[in-house]
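Only one protein chain is missing; all other protein chains are in place.
Chains here go by letter, A and B, matching the order in which they are written, and residues are numbered from 1 within each.
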Amino acid sequence: MINLNAGAPKVPLAEQWASYKAGCKLVNPNNKRKLDIIVVGTGLAGASAAATLGQLGYNVKAFCYQDTPRRAHSIAAQGGINAAKNYQNDGDNVYRLFYDTIKGGDYRARESNVYRLASISPEIIDLCVAQGVPFAREYGGLLANRSFGGTQVSRTFYARGQTGQQLLIGAYSALSRQIAEGNVKLYNRRDILDVVLVDGRARGVIARNLVTGEIERHSAHAVVIASGGYGNVFYLSTNAMGSNVTPAWSAYKKGALFANPCFTQIHPTCIPVHGEFQSKLTLMSESLRNDGRIWVPLDKEDAEKLRQKKIRPEDIPESKRDYYLERRYPAFGNLVPRDVASRAAKERCDAGYGVGTTGLAVYLDFGDAIRRLGQEAIAARYGNLFQMYEQIVADNPYKTPMMIYPAVHYTMGGLWVDYELMTTVPGLYAIGECNFSDHGANRLGASALMQGLADGYFVLPYTISGYLSGEIHTPPISTSLPEFDEAVRNVSDRLSRLKNNKGTESVDYFHRKLGKIMWEYCGMSRNEAGLKKAIGLIDDLKKEFEANVRVPGGLKEYNPELEKAWRVQDFIELGDLMVRDALQRRESCGGHFREESQTPDHEAMRNDDEFAFVGAWQFKGSGSEPELHREELHFETVAPSQRSYK
Amino acid sequence: MDSSSRTRLSSITSKVIMALAGLFLVMFLLVHLGINLLLLANDGGQSFTAAAGFMATNQVIKIFEVVLFGGLLVHMFIGVAVSFRNRASRPVRYQHKSMSETSPLSRYMFHSGIIVFIFLVLHFIDFYFVKLGLVAPPAGVERHDFYRRSILLFSDKGYSAVYLVSFIFLGFHLNHAVQAAFQTIGMNHNKYIGTIKVASILYAIIVASGFMVIPFWFILFR
Partner (left out) sequence: MIFTLKIWRQKNAADKGGLVTYKVEDISADSSFFEMLDILNQQLIAQGVDPVAFDHDCREGICGTCSLYINGRPHGPLKGVTTCQLHMRSFRNGETIFVEPWRCGAFPVIKDLIVDRSAFDKIIQSGGYVSVNSGGIPDANTIPVPKPDSDAAFDAAACIGCGACVASCPNASAMLFVSSKVSHLALLPQGRVEAERRVQKMVSTMDSLGFGNCSNTYACEAECPKEISVVNIARMNREYLAAKIFAEKEKQISFSL
């Protein structure tokens, strides 16, 4: 059993970060120039880390699979970024942001990391404004805020509905400045297929140049993974098509532990699936629930007629509608947290009350709000979202209720990291969504952007210097070491196997199949029998993939099918781990709902006595079962309590 | 940056020079139109000849004449150079023709410019070179007598047709040119862009139709 110790300074919570910074070792500027760092991924976490490390004087190599760093999927975040600035003087402070995040995560996050995140949050806003991020402002010229789910204060900074885009462009421009100054070298259109360890330390990566198909060796004194979340394991998700787990997964296979893989966030307000060939789900901002009322028909016959388009939702009288969130949760109504709203929608649809052609949709109705406030007021608040909806669905949401259904949106789980954001492999770091550290079992809205930037701009640049101060005598790592040779051989072999497989089914076929298994058995609600069945199904799928996948095109050329094949193969393995993790966690918490663990009125029930730990999995070789290690969670500042929204 | 691109004008600088030269030509056209409209005065060409004489002899105007030719050459030279560069920036063309909405006729500035240029050449042969003595005037016309020369030309239906067509194209050229010149020198703002656009269209209509009235007048009333 590995002893998982986060290693936060042993001082009171509020003093930990200051104490760490006071004591951490630094690297002299002359030596920084001699140290190489690889950063995998250029989203908010990766771009901000690469830019800051470059600014400090390290030699940075940044990798992204996109054609340019500016396209990383952080760009799609709509809502905003939290910061304990208290500009509204409404009682916000660092402690309150910390508390909301711990509680929102259903007491499955580590106090020390979350407190640090909250205390850094104000600095992020300062830096972003200095970079020229055009946050919303009041007429007085100062910054505006809005409120977001799960909090009682207005602490969210936003840039219309494109906050993620503007923050990413800020980080991208900082990165561009460092590229121009020669401190960062950018490698775009590269997939990172393996992490190379030398004497147990992370010393490099194996990349595939997606344009030429060339297999490249890159070495460094430390490797930082910032490759984002793994929501695409479900095939349909709000993630970008290229979002993948591969860099994190290769780290796992090289010995880094993978923590809480089963913690996935299912967002309640997405546009429903329309057909078999759908490739991607689109999120509608959570803010819609401020004015929209969610309902399904009270009678199954009506639901059936709606599915067959024999009647329209406007035809159903008020008395025949079931506003199930308002019915079940009178106190919070339509504004219950994401996990609760998602499960309630699934429950109604499973019971046969779902609408839309597939029966997997519920209504989000703005009729009342339009009658109360007027169409103009609603258009001012949500105009762009309504337009986007109409573009996709070809239905006018001002006239007829929107249809929504939950979709996979974010993954709280990821590589296990300590207080320094280092994985269990020395010199291998994980930042942003690809680590597990700050959101517990459920992420609050507007917290993902905060975490990515905190890690990249303010945490990693300090913590990595502690490690690198011990590396100043290590000369540049040679890429002709036997460890690199072996890694290249493994990568090339696996690519050839994929390419030369004489199968009949395309990669998408397997990906779609995996998604169905995961959604069915490891989605919004999970139970022991289903999870056990899923292990078998995934194992079958893995074998079927190996025997029957067909990858056209060549190895040494631009070959999107080959890229997908590698990623999907990793997703299949990850799916197995997620299911195992969901199986071992016999409690319900946050986004993880075990049917066996619920209150008499079907609410999620945590089991703090047995499961107040981080479940971190160790790879034991293919063919062997992974081993679970535990990091016990100690709540010294916040006492866990059962969440209730009645 | 290599030395060749240092010596070359930047894209914006060359466009601005072209626009400023163009705006200078735009002002000159108004003066030219004013004088030409004197042809319509029923005084046997007295006022027209007086104005033409003034333009031909005044020393200040002579200096402006040099500036004007300079401006014209710069405008044409940069226009041609930029057009070639623009074509080179897309070595492989699209298979499907462009369906993008564009400012009316803005795509054909080069073409309309060429037509105007051809007319200018004819015009120089007929008037300016005659004045300079490089080209012999037709029989019976004194080399400084622009009035008789004009009447003679407009009595030729073929010449009038070429003249009319050229001015239609000049109108199109100007319609886009004036507003584009303001855009190029940085004067585009939500507050007054509407005014500039309207002024540009009005200017183009006035100049083009003003010049085109003259042959009609001669055909109908002389």
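Going forward, a residue touches a chain if its C-beta (ideal position, glycine included) is under 8 Å from a C-beta of that chain, and two chains touch if they have at least 3 such contacts.
In this text, all values refer to a predicted model and were calculated from it rather than measured experimentally.
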* With respect to the chain omitted from the figure, which of A:His274, A:Lys516 or A:Arg630 is a touching residue? -> A:His274
* Structure fact -> Which of A:Tyr457, A:Trp566 or A:Phe593 touches the missing chain? It is A:Tyr457
* Structure fact -> Cross-chain touch to the chain not pictured, restricted to A:Ala76, A:Val198 or A:Ile535, is A:Ala76
* Structure fact -> Among listed residues A:Glu15, A:Asp90 or A:Glu138, the absent chain is touched only by A:Glu138
* Where the missing chain touches chain B, by residue -> 1, 5, 8, 10-16, 82, 85-103, 106-107, 109, 176, 179-180, 182-190, 193
* Residues of chain A in contact with the chain not shown -> 51-52, 55, 66-73, 75-76, 85, 87, 122-123, 125-132, 134-143, 159-160, 162, 165-166, 169, 172-174, 176-177, 179-180, 186, 188, 211, 238, 240-242, 274-275, 277-280, 282-283, 388, 391-394, 457-458, 461, 506, 508, 550, 552-553, 557-558, 560-561
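In the analysis below, only the chains that are shown with their structure count from here on.
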* Asked: When the C-alpha atoms of chain A and chain B are each averaged to a single point, how far apart are the two points in Å?
  -> 62
